[in-house]
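Note that this complex is displayed minus one protein chain, with the remaining chains in position.
On to subunit A.
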Amino acid sequence: MRHRYRWGSGIVLPLLSFLILTACSKNNTETKPEPAKNISFVKPAGFPEPAYRLADNPVTTDGFALGKVLFYDGLLSRDGTISCASCHIQANAFTHHGHDVSHGIDDRLGTRNSPPIQNMAWSTTFFWDGGVHDLDLQPIAPIENPVEMDDKMNNVIGKLQRNTRYQQLFEKAFGSPGINSTRTLKALSQFMVMLVSADSRYDRFMAGKETFSEEEKKGLALFEQRCASCHQPPLFTDNSFRNNGVAPRPFGTDSGRYKITLLDEDLYKFKVPSLRNVALTAPYMHDGRFGSLESVMNHYDNGFYATATLDPLFKNGFSLGDNDKKALIAFLKTLSDKGFITDERFAPPPGFVQGD
C-alpha cells in the first residue's frame, strides 16, 4: 500500500466530513470554497530566458492544478503504487533523498540517482545523459521504464480517460472535454516549470537582503574561482555534459552521454547538475555513490579516475585544502531554498501518502 494515492481515497474523507458538517450546521449560510490561488510563471530577476516554450503552453491555474494531481497520482504506474512524487519528494528539492539509486515498482532498482525537479524551464536536456530534449517528452521515460513505473503511455491515457474526476479536471484545464497524451504531458509540464527555486540565502545575499558568515563568504569566493565555470550561477549548471572523473564501476559501467550520441568523445560524460538545494539532495553523482558533501569535496581533491574523456580542468591535477572544503560546503548550504521545499502550492494533495 506504500505510495498509494488515488483520487477516490483523496476525496472521500473530506467529502464525508463536509457532508457531516453541512448536515449538522444547517444555519450556516454557505461554506465558501477556498479561493483558487492564481498560478502564473514568473521569471526570477537575473535568470536567463527560459528554454521551455511557455508561449506554446502557458501555465494556468487549472492546468497547474491538473499537473499537480497527475504528479502525485500512482495511477501513472502499472499497479498504482508509484507516482512521480515517490522518487521526487518536495522536502528534498524533489529528489529521492537517501537512495543512491531509486527503487521503483516491486522495489526494482534503477541505475541512476533521481535528480531534483527544479528550474526545469531552463533545462535544455533531461536525465543524466540528456537523452530527452523536451520537458513535454520527459514523463514518458519514467512511466515506461520497467524499474520505475512500468506502465505504457497508451494504457495510462486509457486509465485517465475512464476516470470521471480526470475528465472534469482536463476539461477545466484545457477548456474542452478530451484526454490525450499531449494534454497529459502539457499539464505535467505546467506543474514542473512552476517548480522554481530562486530564493535561497545565496539569492538574498546577492540581492543585498542577507548577510553571510566569513566562512560562507570565503566559500563563495572559492566557488566562483574553482567551480563556477561548470556550475554557472544563477542556475548553477552550464547544461553541458562532462566527465568529472567518477571511477567506473567494474560491472555495469554506465557510459553516460555516449549512450545517446554514440560519440567516443562522450564516453562517461554526465550532465553537470545544478547545485541549488544540493545540501538537501544527498547522495551525489549520477549513481548516488557519495553520501555526503565531504565525500564530494574529497573527490574534487585529486580523486579523479583518468580516462580519455576526463574533463581538461581535472587532467593536470585539481586539489582542495581542508579549510577550502569546509568553506565550500558552508557556501553550498546557502543554496538551500526553504521557501521552495515548503511552498504549499507544490505540496502533496490531501490523501497522498509518501512512501519511503
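Just so we're on the same page, a contact is a pair of C-beta atoms (placed from the backbone, for glycine too) under 8 Å apart; a residue touches a chain by one contact, two chains touch by 3 or more; residues count from 1.
Just so it is clear, contacts and distances are computed from a predicted model.
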| item | value |
| --- | --- |
| UniProt protein name of the chain not shown, from "Predicted small integral membrane protein", "Ketol-acid reductoisomerase (NADP(+))", "ABC transporter permease" or "Copper-binding protein MbnP-like domain-containing protein" | "Copper-binding protein MbnP-like domain-containing protein" |
| Absent-chain contact - pick from A:61, A:167 or A:181 | A:181 |
| Candidate in contact with the missing chain, chosen from A:89, A:260 or A:293 | A:260 |
| Among A:62, A:100, A:136 or A:150, the residue in touch with the chain that has been omitted | A:136 |
| Where the missing chain touches subunit A, by residue | 53, 56, 124-125, 127, 130-134, 136-137, 140-141, 143-145, 152-154, 156-157, 180-182, 184-186, 240, 259-263, 265 |
